[in-house]
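Only a single protein chain was left out; the remaining protein chains are all shown in position.
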Amino acid sequence: MSTIRVAIAGATGYAGEELIRLLLQHPHVQLTCLAASAKWERPTSVAEVYPRFARQLDLPVEALDLGRLARAADAVFLALPHGTAMALVPSLLEAGKRVIDLSGDFRLRDPSLYPRWYRFTHAHPEWLGQDGLAYGLTEFHQEAIKKARLVANPGCYATSILLGVLPLFQAQLIEEGRFLVDAKSGLSGAGRKADTSLLFTEMTENLRAYKVNEHQHMPEVLQELERASETRPLMGFVPQVIPVSRGLISMIYAKTRATPDAIAAAYRSAYPEDRAPFVRVRPHGALPELRDVVGTNFCDVGFQLDPALGYVIVASALDNLTKGAAGQAIQNFNVMHGFPEAAGLR
Amino acid sequence: MSTIRVAIAGATGYAGEELIRLLLQHPHVQLTCLAASAKWERPTSVAEVYPRFARQLDLPVEALDLGRLARAADAVFLALPHGTAMALVPSLLEAGKRVIDLSGDFRLRDPSLYPRWYRFTHAHPEWLGQDGLAYGLTEFHQEAIKKARLVANPGCYATSILLGVLPLFQAQLIEEGRFLVDAKSGLSGAGRKADTSLLFTEMTENLRAYKVNEHQHMPEVLQELERASETRPLMGFVPQVIPVSRGLISMIYAKTRATPDAIAAAYRSAYPEDRAPFVRVRPHGALPELRDVVGTNFCDVGFQLDPALGYVIVASALDNLTKGAAGQAIQNFNVMHGFPEAAGLR
Amino acid sequence: MSTIRVAIAGATGYAGEELIRLLLQHPHVQLTCLAASAKWERPTSVAEVYPRFARQLDLPVEALDLGRLARAADAVFLALPHGTAMALVPSLLEAGKRVIDLSGDFRLRDPSLYPRWYRFTHAHPEWLGQDGLAYGLTEFHQEAIKKARLVANPGCYATSILLGVLPLFQAQLIEEGRFLVDAKSGLSGAGRKADTSLLFTEMTENLRAYKVNEHQHMPEVLQELERASETRPLMGFVPQVIPVSRGLISMIYAKTRATPDAIAAAYRSAYPEDRAPFVRVRPHGALPELRDVVGTNFCDVGFQLDPALGYVIVASALDNLTKGAAGQAIQNFNVMHGFPEAAGLR
Partner (left out) sequence: MSTIRVAIAGATGYAGEELIRLLLQHPHVQLTCLAASAKWERPTSVAEVYPRFARQLDLPVEALDLGRLARAADAVFLALPHGTAMALVPSLLEAGKRVIDLSGDFRLRDPSLYPRWYRFTHAHPEWLGQDGLAYGLTEFHQEAIKKARLVANPGCYATSILLGVLPLFQAQLIEEGRFLVDAKSGLSGAGRKADTSLLFTEMTENLRAYKVNEHQHMPEVLQELERASETRPLMGFVPQVIPVSRGLISMIYAKTRATPDAIAAAYRSAYPEDRAPFVRVRPHGALPELRDVVGTNFCDVGFQLDPALGYVIVASALDNLTKGAAGQAIQNFNVMHGFPEAAGLR
């Protein structure tokens, strides 16, 4: 099979670093360009920026330059802050590149949602919801991703929540479309930001809720649930950071009268083992631990019914940097290029 | 004011260690006996067992001996495994001692609940629910604790949950008595047990749910809510351990149509600042972090309404070893003896 | 005994926060002013800045104003960045205040050392080494501290190293004055700084050496060893950060032919139990753990001889925010004002 020349824009953030780590092992990828902010005007060897990659990759980190990106690569991963990718994507697409965007800039179909959830007005609303654009929840949008020129890679919380409840919505097992999500994430999810609230001393032996019912991953979850089901979903969302670096688990509490068998069947139907290699559903009553998925591209889903209250508890765990970001992006890259879905991800 | 001679049985567990730390600063306490398991047949200086207490306390840790306990102390704290205190309490009470029991052995009024939740048959059912016995949720049972000879100190999860929702049940703000609790606890809550699942290497960078809807703190929560309200409460409970040593936070999701003001008023009425020195309720929308309470005897309560779903989110945080165990035990000791409620706890 | 009105300048750093925590419990202190950077132009309640202090202290954090400090307080703790205190101290002293400075600005007697180790030229060299100024290693300079108007509180590493080896230098047990220090510190030692290298995600599961043989605490260690002995000491210093928030341990490797008894005698002579309440020396072969001292004002010292190599290993452990900063500052405050040395520190 052929080899694709690949560039990463945003190579110095946590998702960018994870993309490097994974793409180094990809049999069909040649990394050709690592771009970051203007601060890297003077190119610096990746081994200096990340000593862990010494001897494994001989490329400089350099300031982002669109022309350079387009010349160097056939496919581009964008791991940039929200609101930044938006301006770069059209040029890359016009230059015939395939783009996987890890930001939220192209996830929402309705441009009017951006001001409220992302605090910016979208610069290219004409691209939202277009045919060449796919929402990259790989397990649910294979056909669209195959044909896409641009994939909007889902948010880490959104991936975890959707992989946990979308099959239950599809099977119409959730009553009134109501559910609550109590989610806990590692701190890499907040990015490599010089922010005192993310210091080791602040977060060791701590837990902090933030953006309750205001997190920007909510609208993409609701959008996808609406697309997949007749119900109009109602979601409560309490994201929390805990003192781990990687890993995210969503505890989802959803109203249901379904039996364990009905729920297991819904998952089996959504994730046949031969076509969904990265979602592992457990038997009733076995909830995953974070450590079962950290460092992997798996999303582990467990569930337990609470008949007295009429609820199902779904625990959906993944590594926020892998299945929640760089890993799923590579999964989408594989689907786009016709490579085996798991190439470079085992 | 007088000084009380105090013994601790179970001095080598985490709650026992915290009792020592706090009682060392108590102005009206003289520690006279530290008892632990038969393993300590040969008394060993506390400074050898706990080097951190060197120079602060000159007492041996010794094997538990009922006669010795009774001779040495006027009041006894029992920080023993569930099922152990049960056998010791009657003799201590008959000897005229005041007892604060940190185990679950005397928390439930209905003896038939013990086999299901604690897996033992109660040896002294005649004591359960008696007049001289108080359930030691200090903020709600002051009068009973004042008169009690035996205080059943609440469980750590139970304290956190009850301080969060009892005022809302009392004010009849919770619809159908339904609520879910997604709780996260530090690992000291599991005790100083030689169990590989509690090793540093297993739990760093991990999160694990356990005993879903089967945790032994559930029946005391339900019992107290029933005593305080007309409703028959329905509770879902997902306890989880996270990689912190101390601290516990319960996220409580309860069905309500109340306004923020009504909820704030319910808390104000339950916790007047001059009579509930250790519960701090925050304004609507401000949820506590774990670090705000670790190492203190405070329980911090925050809440936020979700009008779309018709829920209130209550976050109730405390240190599981302090307000969730040793601190509340001392608070109860203070009330029993007529000392200022906060003596030794600031 | 009287009560002293006390101000803290630099109340929003980690040392400032620890000063608040400890001074709240001090029987002879009334906190009257919490000053910080210009960012706090609009005074903000301490409970908002530090929710953990809610209900315990009703004071605003406000922008530092010298006149306000002088009016509000009789004694001032300065917990400011290096190079900042220098400019404020003379005015405070002229206004008759007693000052405990936690920065390095007045620790070195030789002004020519500042440019090399601190990268600034000292603005008030006339104050260095003066009579009214004491180096606040409490255990060794009681008399000078009693008379001092200004105490230069030692650095955290310096305190740990000096309490470990100064007695051995005094007793002339170290050959050729040679020793190596391999020190490990918690991350609070680096301050509450918005620096990506201190993020939780960077430091969990990590260890990093820094400023090898270039750390600014070296010259004060050498200065004090020279003052106390005839030798000209030679020191190697490898400071390291480890993933803990508080606590510091120096492993000191010093050339000696002394016997365990001679070393124990040197420590006993330097730290008689009735006059050095906060240094605990262990028997030969028993090295302290970090957890034995965290949260306390103790410095625990252990030692073990290596006769084959002709070395003694000294392990000196303390809490960098307590005995290494705020606790020792209060110890010095107590000595200056004639209070019991341990007031507010148990």
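Note that the chains take the letters A, B and C in the order they are written out, and that residue 1 is the start of every chain.
Heads up, the rule we're going with is that a residue touches a chain if its C-beta (ideal position, glycine included) is under 8 Å from a C-beta of that chain, and two chains touch if they have at least 3 such contacts.
Fair warning: this is a prediction, and the values are worked out from it, not measured in the lab.
In the full complex, the chain left out of view touches A, B, C.
The chain omitted from view is touched by exactly one of C:R5, C:H124, C:R192 or C:R208, namely C:R208.
Residue C:I249 is the one among C:A72, C:L88, C:A190 or C:I249 that touches the chain missing from this view. The missing chain, though absent from the display, is touched by one residue of A:K39, A:R52, A:R119 or A:R268; that residue is A:R52. Across the interface with the omitted chain, chain A contributes residues 24-25, 51-52, 54-56, 204-205, 273, 277, 280, 282, 288-289, 291-293, 295-296, 298, 300, 346. Interface residues of chain B with the unshown chain, by the touch rule above, are 14, 186-188, 192-196, 198-205, 243-245. Residues touching the missing chain, restricted to chain C, are 178, 180, 182, 184, 186, 202, 204-209, 212-213, 234-236, 238, 240, 242-247, 249, 251, 253, 285, 287, 289-291, 294, 304, 306, 308-309, 311, 313, 315 (touch as defined at the top).
Basically, only the chains that are shown with their structure count from here on.
At the interface between chain B and chain C, over half of the residue numbers appear on both sides, which makes the contact a same-residue one.
Measuring from the averaged C-alpha position of chain A to that of chain C gives a distance of 46 Å.
Chain contacts: chain C has residues 204-205 touching two or more partner chains.
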